[in-house]
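As you look at this complex, bear in mind that one protein chain is not there, while each of the others sits in place.
Chain naming follows the written order as A and B, and within any one chain the residues start at number 1.
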Amino acid sequence: MVDPPTAKRLVQVIHDNLPAPVGERRPVHTIGIGVNGRFVASEVARSYCIAEHFDGEPVDVSIRFSNGLGGLEQHDGWSDVRGMAVRFHLKNGTGSDLIATTLGEFFVRNVDDFFKFSDTAKREPFRRRHWLLKILDFLQLKIPQRNPYPGETQAIDAGALRYANQHRFSQLGIFQVGLIGAPASYARASYHAVHTFWVTAPDGVRRPVRFYWQPVAGVRNIKPTPEPCEKYLFDELKKRLKRWPARFMLMMTIGEEGDTLDDCTKPWPGTRLRIAMGTLTLTEIPEGEDQATAGERISFNPCRLAPGIEPSNDPILKARLGAYEVSREMRGGCPFKWRADNA
Amino acid sequence: MPDNEGLMDRFVDRLPETAFFKFVAARILTPLWAWWTPVKPLPGGPHPSFQHGDNVQCMMNLIMPLKDKSPVGRAHAAMAISQHKDAIFAGLNNVGTVHFARFVIVGDNICMFSVYDGDFTNYIRDFIATIGEVFDAVVGLVEGGEKVIPCDKNVEAFIQWVHERDLYQVPDTPTDFLRDQERLNGDKAVAPVNDDLTLLPRKMVLQLRANANVSLGSGYRAYPGYSVAQVRKQLGLGW
Partner (left out) sequence: MFDLSDLQGNVLRGYKDKPYVRYLILEIADRVVARRWLAAAISGRDHDVPQITSGDWGKAKPRTCFNIGLTYEGLRALGTPGSSLAMFPNEFIEGITARALKLGDVGASAPDTWPSPFNEPKRIHLIATIYAENVAQLDQVQQRALDRNALTLLGMREGNNFDGDFVHFGYRDNIMQPRFEGIHDPERHADGQPLAPLGTVLLGHPTNLEGLQWRVPQPTQLGHNGTFNAFRVLKQDVVGFENYLDQAASDLLTHPKVDEVLPPGGELKVCEVFEIEPPSRHAALREVVAAYLCGRWRDGTPLALSADMPDANVDRAKFDYDESSRCPYGAHIRRCNPRGGHIVQRVANNSRRLVRRGVPYGPAYKRDKSGDAGKTEPERGLLGNFIGASLGAQFEAMSCDWLNLGLQDPRITGSNDPITGTNDPATSWFDLPLKSGGTIRLRGLPEFVSTRGGAYTFLPSLSAIRYLGSLTA
């Protein structure tokens, strides 16, 4: 947990770096769409975790897919991180949240790093790199800076790169952001919850785990073009779900001794035990006012967890507990029960 | 059209795809940079680790150039394997830690690919003890092999020789690849450092020049974390 002023500052820093105020909207992942779905745990899930939604009974789920960029403009076709926030609705009216993005790791280890990163990676004027310089890059066998999208005059790319060059822990995240591209559909990307959580099994054993979603339809990006389509992801999803429900597998990796438990800049290798925890089926997209509730007013928190799942000591995860509440309050988001008695 | 994009911009953006640039990059720039900023070959085999998951289902990817680069030479290699089928299978069973082993001829190379549990040197050493004769037959056909056979009298040299022919396993993330290079140069810093991430392509190109054959990533595992014996036991096959 961070103290309330720090939580406020975390959110303020994000707001301060926006191209234009977003009003009462999320300062990141501003553009998003709410979807309803159901989750059915696999037959083995309950032997690893006693949380209610892993007991095998189908549970209702609210999902919000989003574009990572903060700002009111929608740039579906830009290379950008996408979010998938999921709430499993539990019987007593509470929920268990799982917030994931298409990035397999984060780029800072703790709150201090986050502030330093925000200082370095400020929005700067972003212009096409001169072709002569690009030739120089090619001669050095380097990657030249990407071209701006139409209308893109500012970006944090240069600052982020500067930060990465000075901090090796951040390099993977920042490098991957550069390559991430745009998905053909929200239902055709993998989403990673990056932090470590502890799950408790029926025999009392606690295991450190990490979760991620894999789309059953497979991962697919669109081909990058200089003038990308600005809006297609919402329509695509609507059309897709009218035809056929879309599914995701929830995978859970179990850490072992020596794995980093509290550093979300370090992904775990693929050689760890991997458990198929269940299948999420996206069923429908609420319309009208219901969409405003499902896509806008809903608010998630990565530390809202069903009994049986606990947060690790990852300082980023702990900081998010307060920061997401601050942000929710600032934008008048719908508070959600933390406990059945709402205390 | 994106703002202010000129003819030269468009031309330069497409430059890397042109035959001319590809030629220049491969024939001039790469050797030049390799000379200017030399890169050491990275060692083959799995990355050393004490963690359990990393020490089961390890990969060996051996590529060994045949002495006789002709259909006759390749046939010799094929014969050497097929003649010893019994010995190989008995050896694999008794070494007890091998998930899969395959022999492949690619170009004029005889390749051995296997997935095994535990430490590489233990694996090869146990193998020498059980099917040393087969190793001798195969390695005798390979360039430089005569120096290390008979393998049971040259255990250390043989294991080293095999290790040197085991492909470098490029890590799953590009930055772990950079960390490998840094480690080889004794650089363990985290921050502050003064790197240039945009150099990654060149670093990769030069590394692939030093390690011409590599294994890409640590490979996919359907049931990571389990040893041969655990799988066999669970399936009721005996171990």
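By definition in this document, a residue touches a chain if its C-beta (ideal position, glycine included) is under 8 Å from a C-beta of that chain, and two chains touch if they have at least 3 such contacts.
Bear in mind the structure is a predicted one, so any value in this text is a computation, not a measurement.
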Query raised in the report: Touching the left-out chain: which of B:A87, B:A101 or B:V155?
Result: B:V155
Report summary line: Sole touch to the unshown chain from B:L29, B:V56 or B:V138: residue B:V56
Report summary line: Residues of chain A touching the missing chain are 205-208, 255-258, 261
Query raised in the report: For chain B, which residues touch the unseen chain?
Result: 48-50, 52, 55-56, 94-97, 117-119, 121-122, 125-126, 128-130, 132, 152-157, 160, 225-230, 232-234, 239
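We adopt the following convention: only the chains that are shown with their structure count from here on.
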Report task. Provide the residue numbers of chain A that touch chain B in the complex, in ascending order. Result -> 128, 131, 134-135, 137-145, 147-151, 161, 164-169, 171-172, 174-176, 226-227, 254, 256-259, 267, 269-274
Query raised in the report: What does chain B use to touch chain A in their complex?
Result: 1-6, 8-9, 11-13, 15-16, 21, 25, 29-30, 33, 49-54, 56-57, 172-176, 178-179, 189-202, 205, 218, 220-221, 224-225
